[in-house]
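A single protein chain has been removed from this complex, and every other one stays in its place.
For subunit A:
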Amino acid sequence: MSITPTAAGQVAPTPPHTGAAANRSVAEAGRRARRRRLIWLWVARFGFAVVVIGGWQLFTSLKIVDPFFYGQPSGIWKRTIDLFENGTEFGSFWTDIATTLKEAVFGFGLGAAAGIVLGVSLGQNRFLADVLGPYIKVVNAIPRIVLGSIFIVAFGIGVTPKVLLSAVLVFFVVFFNAFQGVREVDRNILANVRVLGASPLHVIRHVTVPSALTWIIASLHTAFGFAIVGALVGEVLGAQHGVGLVIKTAQGSLDPDGVFAGMLVISVITLVAEFLLTLLERRLLSWRPPSPAEAAAI
């Protein structure tokens, strides 16, 4: 970085500029190294899948492992296609997927919103946190899956009890992270904005929430998994539609391929959700310095 005098006779760093030819060749070498690494990465990933799935197929074909109990990759694939083409005894498979998705997404939204609002409020207010703390711990200690039974008794076998169960599971994950995130706010930064004249609302908007966001977003990844679990468990406990119901039916008819097919569909949904959350994370947390692994690519 070069130094140039400014009008006031001061010395100032010049704005960053894109470099000369030498820089370009270094960048080119760095790009090549990264590309090579990426190719190897995908080869290794693909190889791993081939070994695991191929091994499974091989062992079950040779009857070393009984496909009747453990399923078989080719059978799972056939069953999945079959589910999509012919549906289940309850109707189209798409309806099941839509139902589960609806339950999980609503539960996720509800639980995450409640978790963030309550986590941030309690994190701000020491007294309130001390009052409510023990109760939250008690509720958290309840095996929450059991709540599913209660919700079904109370709300029937529609969508509502699954949404509620999902929301409860999601809530606690997000709540504890939001709470902790607020507590971890840098005291120096707080002092700084207070001296600059920030009102309590300013502090929440400009400091507390952005700072806690790192924690909250991290928790959302786990939380979506919980939302799916809530929906599925709710469906297993009692439902008219849903992937959970499909899995339960397959289990009842001793059809491991059917169970795995349901799992496969759920995994794809979760992966897509994960991808969307990562996009959100990139957008909201773009200010963060890149991790050392990313920065040291050259």
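Please note the rule applied: a contact is a pair of C-beta atoms (placed from the backbone, for glycine too) under 8 Å apart; a residue touches a chain by one contact, two chains touch by 3 or more; residues count from 1.
Assume contacts and distances are computed from a predicted model.
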Check: UniProt name of the unshown chain, from "Acetyl-CoA acetyltransferase", "Sarcosine oxidase subunit delta", "Acetolactate synthase small subunit" or "ABC transporter ATP-binding protein"?
Finding: "ABC transporter ATP-binding protein"
Next item on the list: Touching the absent chain in the whole complex: find that residue among A:Q57, A:S211, A:Q251 or A:T270.
Entry: A:S211
Notebook entry, point to check: Which residue, A:K102, A:R194 or A:H221, contacts the hidden chain when the whole complex is considered?
Noted result: A:R194
Item checked: Residue of A:W42, A:F127 or A:W287 touching the missing chain in the full complex -> A:W287
Margin query: Just checking the interface: what residues of subunit A touch the absent partner chain?
Written below: 6, 8, 10-16, 186, 188-189, 191-199, 202, 206-207, 210-211, 213, 285, 287-289
